[in-house]
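Here the complex is missing a single protein chain, while all its other protein chains stay put.
Here is chain A:
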Amino acid sequence: MQSLCVQLISSFLHYNALRVNGEVCVLRRKNTSGVKHVKMHQHNKSNITLKKQALNRVWLYGSLQTKKDIRSGQTAGKAARWVLQHILRQFSAVAHKTQQQVEAEQPDAERTPFLGSHLDRLIHQEMKVCSDAACRYPSNYNAWSHRIWVLQHMAKGNIKVFRDELSSVHPWVSMHVSDHSGFHYRQFLLKELLNTELSQSLSSDSANGELSLGDAACGDRITTVFKLFYQETELCSDLIQSFPGHETLWSHRRHVYYLWHHWRQDQDICSVGKENELKPTGINEPGGSQGKSVDRHKHVSVPMEVDRVSLPDHDSKRLRRGILLPSLLTLQNEHTFVNSILNSCCNAEQNNYAVAYKKWLDTVISAQSLDI
């Protein structure tokens, strides 16, 4: 049986060679310009272990590169994604077969947990590699976008993975406050968590019809989301105050506030839509993104209760269930935060970014909060 086997053979002047099942595929290692290409041939369709070895070799190769060798990192990333896609196809083929066995009540249909742990280990390994790459080269676009790719393809809807990642990069971003890619990764994680929470609350609402059992679970999810935003905003505020004059931190704040703002709008739409069959008007969604996601880019003309004291019926219902709406995360509080920075800080750049954030709130957010 032929097998996918990647072996690092030798390192000689300007070249590393990978032997793939007897065929030598040349990677030209260059100090400044990086790698030509990686060729891999898949011969054994079922051997996951060997594919994982291949991944290890790819990353070992990538890690040998010097700090400035961005292209090698790019090529290693490309090769890794190619291998990972093959592994994923195998997983889904095996999982499908397992499902068929389960349905046919066959006794040896126990491979799904085994596959699940394989997947977890793979994800964990890829996260580690990306983390190492991120340390070697600041604001490493390729490493972080590979990290996102892995989660998009291997951890869809997996709340635990997203939460774990949010925790694990927390110390890292606190020590790399200029690393825009690192903070963008947190924005991605938040958005995925929100979309997962949102889709779960939508499906439980539609499954339950009237507000009944789904309510408590829905309430828990809302509290969870509030906590997420509260913690992220607190992190952002702490870092802005501790490290004045970092554009990355203010950019992160815009992202977080935008996500919060539109999540709230979507919550209002979902509840209002359910009770009154009111469809949001004036939506012009580029890119075909669905109305219920937090991916809005255009103005939305829907009733917004962000800053009002008296709450509409659906929010009152939530209050009756004992969930506190946070007093933070209102437009007013954001302006208060900005003013406190402007009043206390003498760092010119910090002042500029604070003013720019204020302008952004006025121009972008307020324009999207039309009352009708």
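Heads up, the rule we're going with is that contacts are C-beta pairs under 8 Å (C-beta built on N, C-alpha and C of every residue); 3 or more make two chains touch, one makes a residue touch a chain; residues count from 1.
The definition used in the following text is that contacts and distances are computed from a predicted model.
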item: Absent chain [UniProt protein name; select from "RecA family profile 1 domain-containing protein", "Geranylgeranyl transferase type-2 subunit beta", "Embigin" or "AP complex subunit sigma"]; value: "Geranylgeranyl transferase type-2 subunit beta"
item: Touch criterion as defined above, residue of A:251, A:265 or A:369 at the omitted chain; value: A:251
item: Touching residues (missing chain, whole complex) on chain A; value: 28, 30-34, 36-37, 78, 81-82, 85, 139, 141, 144-145, 148-149, 152, 178-181, 184, 188, 191, 242-248, 251, 254-255, 258-259, 286-289, 295-298, 347, 349-350, 356, 364
